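The complex appears here without one of its protein chains, the remainder shown in place.
Chain nomenclature is as follows: A and B, assigned in order of appearance, with residue numbering initiated at 1 for each chain independently.
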């Protein structure tokens, strides 16, 4: 029993780590406990980790190897060192795809975050019919992507579409051509992306909002805090673990965006909406250059991981 | 937070002063405005779905027209009859259901279990391992699906439902989601249990799991939807028609040069309905807070 009690001090995250200095005498049992703790920790992780390692980790490691080879799927892979990566540097299409991916993400991530947070706050109330509205907000995510492409393209239609009719009603002189013009196709795709995914992230944020203890709101209200201050000082700090999760997933999913663009514009007009995932697919499955495609995937991986680590460190600094 | 109070509760007890009447009026008006805004937004959000339903009731050649035709003429209910008669919908739904239910169950189970290890235990290498988990989410599946497919084929799993089960169950997403949620559960709860002599497994089972209903509910729904709607996975792994899932079956059902869009839309409507129903009835679990779960922090 005594061990469990110590054990528990060790695993409690808040406050300074009990591991650190408390004197030489506790060292021995400390390291035994550490081992025990490690064992228990692994026993939790293992069932999922075995599957994960076999099914995801190994193929991903293979991918890294393949990025250093020339491989046409069927034969053996031929080692070419960093050739694929030097080729990437001089490939104008790769640069276009990279730039478009960053453009898409830079706008899509904050916009989706704000939209889904507003939705979650709005629908986390005891309104009449709130169940219906929550379901509605989630519907874009489950609607057939073909239907999404058709209806949005119709809404965006330059001459007859309701969006441009509304814009010219507002007095806009030259309404954009949206998906039919290289200048405005990316904004159009981003708008649809936000519309489609906000319900998805709303759901995750709704779950997170339940962890905010109501007592804190009461206390803030008693202190005379307004709605904005309550949101800023109570809701947001309590929501941080969920916000972190949502931001990371949203970032990765935006950098990986694929099917929406495929059905909306197929990368066009020209290369105006070509993104990295699409580039990978084209190089691999259409042009049969899997080594080169793997190299592109590796760069996408590093892009994602860099952003994620920054988010991770940022989150931890604020945790401390 | 529970801002909107039930209408006129207790208000009639005392006579109202004019200021109170005005305040109530303003509240009522803002509520009406709020609902109107919500209703308009809902209609806008649902538009593509509405189009889907309308198209499913049209003749094939009327689906894509300029300008868009919003009322089918005539209503072709036959599409729904046809898709049942011409396709093997029952098998597809059965396969999809089997997969979605078992993937969801396993993912929630192993995911929440692993999440406990990542969030409530401290041991060397934990954060690095976790980062590795998250990092793999960043690799697009198309990039490594061939090595993965070859591997699973070599152990004889391709062209079986097991392959999809294996593919979907161990996603890093579920672990990540549950871990983040666990971190917001006050540590004092598990601490108290440890002092009472409860093992880590017991704490996970008796304290943490019951407290994470909203997270489990959203993970359940998202996993279910993703498995239900997955197309590329079944496309690569399942060849025999008796193993097809709903999405794969519907897509394959479209002829090459002769896309039957109206039928496809009928199929899509059918495929969306179960999810809509599950969501409508399950959504109350997403907002079941810690307080309502009966434990105070």
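Everything that follows uses one rule, which is that a residue touches a chain if its C-beta (ideal position, glycine included) is under 8 Å from a C-beta of that chain, and two chains touch if they have at least 3 such contacts.
Note that contacts and distances are computed from a predicted model.
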| item | value |
| --- | --- |
| Record-based protein name (UniProt) of the chain missing from this complex, from "Carbohydrate ABC transporter substrate-binding protein (CUT1 family)", "Menaquinol-cytochrome c reductase iron-sulfur subunit", "Phosphoribosylformylglycinamidine synthase subunit PurQ" or "RNA polymerase sigma factor" | "Carbohydrate ABC transporter substrate-binding protein (CUT1 family)" |
| Displayed chains contacted by the hidden chain, counting the whole assembly | A, B |
| Hidden-chain contact residue, picked from the options A:31, A:86 or A:288 | A:288 |
| Touching the absent chain when the full complex is considered, from A:140, A:208, A:241 or A:267 | A:267 |
| Hidden partner chain, residues of subunit B it touches | 59-62, 64-66, 68, 86-87, 145-146, 149-150, 153-154, 158-159, 235-236, 239, 241, 248, 251-259, 261 |
| Missing-chain contacts mapped onto subunit A | 72-77, 90-93, 149-150, 153-154, 156-158, 177, 179-183, 266-272, 274, 282, 285-288 |
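One rule holds for everything that comes next: only the chains that are shown with their structure count from here on.
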| item | value |
| --- | --- |
| Averaged-CA centre spacing for the pair subunit B and subunit A, given as whole angstrom | 16 |
| Touching residues (chain side subunit A, partner subunit B) in the complex | 1, 4-5, 7-8, 10-14, 17, 19, 34, 37-38, 40-49, 51-52, 55-60, 62-63, 66, 73, 122, 124-127, 129, 131-144, 146-148, 150-152, 154-155, 160, 195, 199-200, 203-204, 206-214, 217, 238, 240-242, 244-245, 248-249, 252, 255-256, 258, 276-277, 280-281, 284-285, 290, 293-294, 296-297, 300-301, 303-305, 308-309, 312 |
| Subunit B - residues contacting subunit A, complex | 1-4, 35, 38, 42, 45-49, 51-52, 55, 64, 66-68, 110-111, 113-114, 116-124, 126, 129, 131-140, 142-148, 151-152, 166-167, 169-170, 172-173, 175-177, 180-181, 183-185, 187, 190-191, 194-195, 197, 199-200, 204, 214-215, 217-218, 221-222, 225, 229, 264-265, 268, 271-272, 275-276, 279-280, 283-284, 286-291, 297 |
